[in-house]
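Heads up, one of the protein chains got dropped from this complex, but the rest are sitting where they should.
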Amino acid sequence: MKRVKEQKSPSYVRSYHRILVTTTQLTLIQIDNYGPWTVTPEPRREMDLQTLQSRLFADLAQFVGSRDGYVFFTRFDNMIAVTNGMGRDDHALLQESIDNRYPVTISLGVDINERPIEALEDATQQIQKAGSAQDKGRTEVLGGDSWPETDSGPELDELEVAHFDVNDATGKYTDQLNEFDSYIQIERGYASVMQYMREEHGALSFFVGGDNVISVCPDLSESDYRGAIDYVRDDAEVDLKVGVGRGKSAHEAGYAAKHALEDCRHDGTRVEFAGAKLPVN
Amino acid sequence: MKRVKEQKSPSYVRSYHRILVTTTQLTLIQIDNYGPWTVTPEPRREMDLQTLQSRLFADLAQFVGSRDGYVFFTRFDNMIAVTNGMGRDDHALLQESIDNRYPVTISLGVDINERPIEALEDATQQIQKAGSAQDKGRTEVLGGDSWPETDSGPELDELEVAHFDVNDATGKYTDQLNEFDSYIQIERGYASVMQYMREEHGALSFFVGGDNVISVCPDLSESDYRGAIDYVRDDAEVDLKVGVGRGKSAHEAGYAAKHALEDCRHDGTRVEFAGAKLPVN
Amino acid sequence: MKRVKEQKSPSYVRSYHRILVTTTQLTLIQIDNYGPWTVTPEPRREMDLQTLQSRLFADLAQFVGSRDGYVFFTRFDNMIAVTNGMGRDDHALLQESIDNRYPVTISLGVDINERPIEALEDATQQIQKAGSAQDKGRTEVLGGDSWPETDSGPELDELEVAHFDVNDATGKYTDQLNEFDSYIQIERGYASVMQYMREEHGALSFFVGGDNVISVCPDLSESDYRGAIDYVRDDAEVDLKVGVGRGKSAHEAGYAAKHALEDCRHDGTRVEFAGAKLPVN
Partner (left out) sequence: MKRVKEQKSPSYVRSYHRILVTTTQLTLIQIDNYGPWTVTPEPRREMDLQTLQSRLFADLAQFVGSRDGYVFFTRFDNMIAVTNGMGRDDHALLQESIDNRYPVTISLGVDINERPIEALEDATQQIQKAGSAQDKGRTEVLGGDSWPETDSGPELDELEVAHFDVNDATGKYTDQLNEFDSYIQIERGYASVMQYMREEHGALSFFVGGDNVISVCPDLSESDYRGAIDYVRDDAEVDLKVGVGRGKSAHEAGYAAKHALEDCRHDGTRVEFAGAKLPVN
């Protein structure tokens, strides 16, 4: 996949930014009244809770992922999904299927916005306004004022995903330090990029294992990403690189971002945009 | 479960500390050559990787958990388990079973120490000395110089587990903020406690979902735990409380810690030790 | 849900049969070269194989089921799915996702026919013509000459599903006999109905647990179903009842069949058709 050297075509990039506006649909998935359940009638075995949480997440990852969305485990009792292209029926089916197979139920709030943080803000409120996360009577909320239209225009459908990883994490950390100290380094880098991207850009960044962080972003420029990488190097002393992609779905955008990240690896660069971002000309 | 007010019996605590020394057996679980596998021959779908990782973790949680151990997902490609009471055969069986059912294999390093970080340090080296995490030829290492003796004395068998949570996380965060900002707060508190406990005490702390952090600790006093809580309040502006337990296994210690944490909730206290820590007198 | 007494409207039924022709899309799912894999380099632990097989089936059930299809475990190394409405892309995605998460791969053959057995015959040949099930070089076949058109007419989309169960299985077997002898009775009934429905009608019948059998059928009349029930009573001394449904998908048809079976339970009848079978007039 050919990558784009944005700095070489500044005039193009400006027009490009005018044309494409990102639109992200976010779903908040909240386990209903989960905290109290975990200690009723007595505390439950921790490893059973861990199993339940991680399998629930895995099931969501398969359901959402096979519809080209992404879901992140976040706090496990609250998970955040990118669901562009999934409608109300899909959400209702997911809710029913979990209800049929788990001892807990889930509430879902959905919203769409150019800025991911705004979409999540409204998605969260869809659930919050129905009651507290620990309200016994509030179960299986399915909230969303703005379910996607089937024939939404192409400008609205694209979203941007950035895939960060740590330069030579294996050589510098995994093969050198004890695992907990490696983990602390990765965590520090993650905490730094997560807070920077959220405050500067309203982007949502998630640790996805290993040394990988995936950010769901509004339309950002190469210098925006360079700014993030510089910030994390100064703040946490962790060296990142990033591949960026766009697409109609989280999978499409994220898959392009993965390829762009491979370009970084191959070329020793810090920021690469997937070729798909620019139309052939 | 009756809790202990340690400050009321200082003379007892001293003798208690002389008698009981914690001993923690830690196992590092490392997926062999995982990073390269995820992008060979091309990057794999992210949600399939997420599913694979979380299900692998769930399987480990069931295997280890049903033997009264604990396992933490950490970075998912490297996981840390508390395996007091599990011997070499158990570890070999786990390795074989994963090999039979997953497209990846795992290496295991094991060690025992009074201080968790020391045990992990040696457990990590058991794997590192066999080769790099990204060495194709290094698969299914089963390393451990000091497998547990069956008839180890009771002083060696006890370990200490602390279970932290955030005061009123639902009221202050989940029901008030958008989920990402709630998550940032919880993450900040976790990063703070994790680094403090590791640096001050050689304890290993893991986020386990919701607003919960579990620490595998050496023998610590109530003032040690108060110190951690004070530090996190100052450093991250997050209010924690903690229940502490001891036992022959991670489950036994952790289960006592959960009950002690329930005592905190009930009494509005910040640190509680499970009654089991002190013999009735 | 109102049920239809077909015998009361013979003239209607005739015209009905002329209008609605069932069309079933079947997919054969075959694990590639599975037998040899289970004993290479040595026999693998049986419970790991059982776990692998049943989880693979569960994943297929979620993927196909959330697209309103049905999948049956059959022999586990070969599974049969009803996939009306699923196209080539869905099948390719399923294949890719299994490849990413399991140590084995799957081949898929697909065909559509009025008679289920004919559809399966061709679906099987799609795979067979590419090589033996134990041919190492034959992996991930994706065969199908007749992928469904998006705009296929409604007459073509309906299929018929019958849901059988055993009258008072709990009272007569489960609560009376040892479990193996209960199982023998149920198995005997299943073997009988499976062979009868296949030979008489080209229908495919699957045991789905408990005392339940689901048949994927061509367009059959009430007397056809009575014939099956009579046969099984004589042949295997097992008393069945059946609910029958139609719909655009296996789920829609099967769900209607379940409701019709509830009508049997409620009314003490042996054959019920879901009301949906007859248009309101």
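Should a chain be cited, it is by its letter among A, B and C, assigned in written order, with residues numbered from 1 in that chain.
We take it that a residue touches a chain if its C-beta (ideal position, glycine included) is under 8 Å from a C-beta of that chain, and two chains touch if they have at least 3 such contacts.
Everything numeric here is computed off the predicted structure, so don't read it as measured data.
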Problem set entry | Chain not shown: contacting residue from C:139, C:167, C:195 or C:221 | C:195
For this session: Quick one: say which of C:24, C:84, C:105 or C:182 touches the chain that got left out.
Result: C:182
For this session: May I ask you to list the residues on chain A that touch the chain which is not drawn?
Result: 44-45, 48-49, 51-52, 55, 96-97, 100-103
Seminar exercise, completed: Contact residues on chain B toward the hidden chain run 59, 62-63, 65-66, 93-94, 97
Problem set entry | Residues of chain C in contact with the chain not shown | 28, 30, 34-35, 38-39, 42-43, 45-51, 53-55, 57-58, 61-62, 64-66, 69-71, 73-78, 80, 117, 120-121, 123-125, 128, 132-134, 170-171, 174-184, 186-188, 191, 194-195, 198, 204, 208-211, 214, 251, 254-255, 258-259, 262
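In this text, only the chains that are shown with their structure count from here on.
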Exercise. What is the chain whose Cα centre is as far as it gets from that of chain C?
Worked result: B
Exercise. Between 0 and 180 degrees, and as a multiple of 5, what angle does the rotation take that fits chain A onto chain B by Cα atoms?
Worked result: 180
For this session: Mind checking chain B against chain C and telling me if their interface is mostly the same residue numbers on each side, over half, or mostly different?
Result: same
Exercise. So how far apart, in whole Å, are chain A and chain C when each is placed at the average of its C-alpha atoms?
Worked result: 38
Seminar exercise, completed: The distance between the C-alpha centres of chain A and chain B, rounded to whole Å, is 26
Seminar exercise, completed: Multi-chain contacts in chain A, i.e. residues touching at least two other chains, fall at 62, 65-66
